[in-house]
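The other protein chains are all here in position, but one chain of the complex has been omitted.
Residue numbering begins at 1 within each chain, and the chains themselves are lettered A, B and C in the order written.
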Amino acid sequence: MPKEYKTPKLDDLEKGPWPSFVKEIKQAAKNNEMSNDLLAVLERSYDERIGHWKHGGIVGVMGYGGGVIGRYIDIPDEYPNISHFHTMRINQPAGWFYTSEALRSICDIWEKHGSGLTNMHGSTGDIVLLGTTTDELEPTFQDLAHVGFDLGGSGSDVRTPSCCVGEARCEWACYDTMGVCYETTMRYQDELHRPAFPYKWKFKFAGCPNDCVAAKARADISVVGTWRDAIKVDDAEVATYYDNGMDIFNDVVLNCPARCMKFDHESKKLEINNADCRRCMHCINAMPKALRPGDDKGATILIGAKAPIIEGALLSSVLIPFLKMEDEEEREAWYDIMEEIQDIWCEEGKNRERIGEFIQRVGMANFLEAVGVEPIPEMVAYPRDNPYIFFEQDEEEE
Amino acid sequence: MPKEYKTPKLDDLEKGPWPSFVKEIKQAAKNNEMSNDLLAVLERSYDERIGHWKHGGIVGVMGYGGGVIGRYIDIPDEYPNISHFHTMRINQPAGWFYTSEALRSICDIWEKHGSGLTNMHGSTGDIVLLGTTTDELEPTFQDLAHVGFDLGGSGSDVRTPSCCVGEARCEWACYDTMGVCYETTMRYQDELHRPAFPYKWKFKFAGCPNDCVAAKARADISVVGTWRDAIKVDDAEVATYYDNGMDIFNDVVLNCPARCMKFDHESKKLEINNADCRRCMHCINAMPKALRPGDDKGATILIGAKAPIIEGALLSSVLIPFLKMEDEEEREAWYDIMEEIQDIWCEEGKNRERIGEFIQRVGMANFLEAVGVEPIPEMVAYPRDNPYIFFEQDEEEE
Amino acid sequence: MAEAQRERLTDIGPPHYEKYLPPVVKKNYGQWKYHELVEPGVMVHVAESGDELYSVRCASPRLLSIQTIRKFADLADKYCDGHLRFTSRHNVEFLTTKKENAAKIKKEAGEMGFPAGGIGHGITSIVHTQGWVHCHSAATDASGVVKAVMDDLFEYFNGEKQVPGKCRIALACCLNMCGAVHCSDIAILGVHTKPPRISHENLNKMCEIPLVSASCPTAAIRPATVDGKASVEVIEEQCMFCANCFTVCPAMPLADPDADGISIWVGGKVSDARSKPMFSKLAVPFIPNNPPRWPETIAAVRKIVEVWADNARPYERVGEWIERVGWPRFFRLTGFEFQKEHVDDFKYAGLSYNRSAQLTHEPWEE
Partner (left out) sequence: MAEAQRERLTDIGPPHYEKYLPPVVKKNYGQWKYHELVEPGVMVHVAESGDELYSVRCASPRLLSIQTIRKFADLADKYCDGHLRFTSRHNVEFLTTKKENAAKIKKEAGEMGFPAGGIGHGITSIVHTQGWVHCHSAATDASGVVKAVMDDLFEYFNGEKQVPGKCRIALACCLNMCGAVHCSDIAILGVHTKPPRISHENLNKMCEIPLVSASCPTAAIRPATVDGKASVEVIEEQCMFCANCFTVCPAMPLADPDADGISIWVGGKVSDARSKPMFSKLAVPFIPNNPPRWPETIAAVRKIVEVWADNARPYERVGEWIERVGWPRFFRLTGFEFQKEHVDDFKYAGLSYNRSAQLTHEPWEE
């Protein structure tokens, strides 16, 4: 029986309608000393308003450089069960689909080797197993491997790719996000497990511009589904929306960023100028039964998003406006460009410089030149507005 | 009779419907050696595709530091009449109104002392007298002074202020641009004539956000008229526009950046949510007979526009959202702030650093603090999006 | 615990997702036609074939014990032939072809403490990070703040209260922003506000001085000899408390009970629907940590949700609404004070100044 701690502050967080993480810790703590100590130190943090974790050293499993975050407590004498409290990142199945059986196999292993606490999932997408000791890392890893799971990324490597549910359950998916996510993950096993980059590299796959995996904000490479031909319109369903009281004019037409729609109240017909449409998804989102992406589907590839550290947060920007994702050759060409980019980044990138920051530093045009990609207007929100142009000295007469 | 030069290239520019500057030069050249040499050297530039002017030294009139741009030719032996070719900047009357008599008095003086060529006007707003010798500067200056004209600015001083026609001929003027421009010019006579700033300082006055004097793009201080109360709507005139075929919905309502208008086709009534209106002027511009700015008029003061050199072009940004311009006390308060700003800029500004660049360098918030102005949300397009906040060390507990 | 006999497996990658897909998904993969909200927390996707898939989305605290995961597995066995998934925002979704099962799942999961909701216009779970549970870098807790805020906003999750569109809330416990809060409608961000305390004793042993100096975005760190030891010093006026130095050097902790706290950011988004992706902007620079319920933080978040819900037009995300009516209106309606800290002074600051005379004016504001 683990030692019983008083946790009045945390207890307060057992109340209320939202599921309680305190209940989870307590549940695990019933027969796990690590979780029990965690509860205690967390209560202490609530009292003192400060954390008690120290920087992790380098811990991991044989042959891998990533997948484990080392963690130690700063008062091990008082909480000996969590003097080590490393997390393991386990590569989730694409789209986070499970069977009850698969989940149970993970639970059983984690019951044996760790705290019994998890994050389903980490914000990169991994199954996060929260808290174990250095000794347990290798056995946990192998137990997991024998039920089919492998570690995810950490450190300066390819991080665990993730994707939206896509074609598995979404009518708007413009390519097979789960398929390509899996393919990419398998292709990058070595880079995922053995950090050899200047810094981390994240792939995220969204089936359409709604971007349900928030790729554009946080992936070094965002693959975002889109289409080139006309939006498919079911006139009868448009009329039904209208008859059911939808304010098509204010809610759909006026919200179109391209201002490319017209709605006629009499005929109840919606007209779209597809040449001007920006594939923003809004009209489709608003009227899912009436409108759908076209048939000529593919993806836009964007590059360079990241959180603020060091040079400020970045959003992804367009690298390839359109790629037919079901075409294996086009996918291969894309993987080639990825490799080209990684090579240049590995050569020229500074330590802890994400690809987005690298591009900011060397300049998009120089970057493209190095990678062998032609600049096109789709890549910019607007051309330069300052006249400080580095004309090349051999080209000036052209 | 001046020497006759062949000018085949320039002659070509006498043709065509647009008035020809070549004709102007030739006209002046008929009885002016300077203009005649100018014609010749310009033809030469057209042949050689390069200019022939050298940097000017410091020339001017006694007691003034500005108002004259020194200019010398690089081949004085060949064109001795324009070995000196200085321009004089003459402060225009506000709004560029003249009588025929006033214009003739200037022409007569310039016939006597200079090339007989002018710019009506320079792009800052001055009357530019193009080309004379060092010796003629002082006599020209005094002749002009005795018919009521004075020099304008050049160098690191207050530059000649300018304004749109405003209340003199525009129904939209929200304050007396010409009156305030004149008042400001008179107030700054010393600073205008005797450069004592880190760099130039330009005032421009526009009667409304249409900004017919392009202040927001190129003035260190832009005074832009606006109003606070409701747009005045003449319902009958709105209906007339509609009856005359105006597409009020597409051309007016849909173009409103605040999306704050509604038009009812049946009643022909236009409804404006004046709380949301951004005073952009579009609807008023489109229907001048039906809509007008409100009665509670004044001006927004913006700061910091300039051309690219050195740190990149800047647009003005809001300093004071609303000032009642006809209220002398409010105007005085504004002049006080101007002085405060100039003082700080003189103390802390670098050589050749415009006020806009200065603010960029020290940061808007620090600048405001130094000037004693409270930061308000009107001053920003959006609050910071990066978390790199310099919290002050005594304030963190508040 | 090592089983010596067993072959050592590496680089096998994740399980192939196909093993885990429900049959209806396999059959209709890429063939979905449309979806509809059935009731709060329940939606149906209809395939070209006519097949239906009901998804029941249930709240999750994300930090889950194996006991709870096993309960989820049991529920999936009972109604979903063992099929379930998690979402990109860490909710759990039970998948069934039967409408009547959906209702039952919703009820039973609710009774277990995992209520359904978060679909459509409304507030779904808060993407968040480790906080005091696991990270050395945290300036606030993660799970506790999330629990407190979601308890308060629960009516927006379970469908009781309607809002104009989606509102995504995220939390990160330090500027590393693992929750990617920089593009959220409402972001809760842990901040340090005191410069690093340097342990000159250990610094040279634990860290490489050139690396430490180079780590500072504002060049506030320079090598120095202190008490005869090679170390660094921090020019305090130049420090903006990003903790990047601490990331590379444990001898420079910033955490401090009184100086650590929470900042609130608004108006970000990631989707391209209507408007392009936007960063979140600063709303409230600093709120002290006040566990276990962080009442001031709860109040600030609620205030934003309420003014948005009351004032925005249908479909308008928080940032889109503010862009339309202007930041002065936002500050007036929320009552948040606009301060020096709101005015950007980082590298793109110049573009954040209001470079236009387009303004709304006071007399019209309530």
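The rule is short, and it goes like this: a contact is a pair of C-beta atoms (placed from the backbone, for glycine too) under 8 Å apart; a residue touches a chain by one contact, two chains touch by 3 or more.
This is a predicted model, so every value here is computed, not measured.
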Contact set of the excluded chain (shown chains only): A, B, C
Selected residue (touches chain absent from view) among A:Arg187, A:Arg228 or A:Lys289: A:Arg228
Residue among A:Trp53, A:Tyr188, A:Phe322 or A:Trp345 that touches the chain left out of view: A:Phe322
Hidden partner chain, residues of subunit C it touches: 272, 276-277, 347-348, 350-351, 355-358
Interface with the undisplayed chain - residues on subunit B: 9-10, 12-13, 15-25, 27-28, 35, 38, 42, 45-46, 48-56, 62-64, 71, 85, 87, 91-104, 106-107, 110-113, 116-121, 123, 125, 130-131, 136, 138-139, 142, 145-146, 148-150, 162, 164-165, 167-171, 173, 176, 178, 182, 185-186, 189-190, 193, 209-218, 247, 250-251, 255-257, 278-282, 285-286, 288-289, 292, 307-313, 315, 351-352
Positions on subunit A contacted by the hidden chain, ascending: 209, 211, 216, 224, 226-229, 257-259, 274-280, 296, 300, 302, 304, 314-318, 321-322, 360, 363-366, 368-369, 375-391, 393, 396-398
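Everything that follows uses one rule, which is that only the chains that are shown with their structure count from here on.
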Distance between the centres, which are taken as Cα means, of subunit C and subunit B, whole angstrom: 48
Chain centre separation (subunit A, subunit B; CA means) in Å: 50
Distance from subunit C to subunit A - Cα centre to Cα centre, in angstrom: 13
Where subunit C touches two or more other chains at once, by residue number: 175, 177, 182, 217, 242, 258, 279, 346
Junction residues of subunit B, two or more chains touched: 259, 385-388
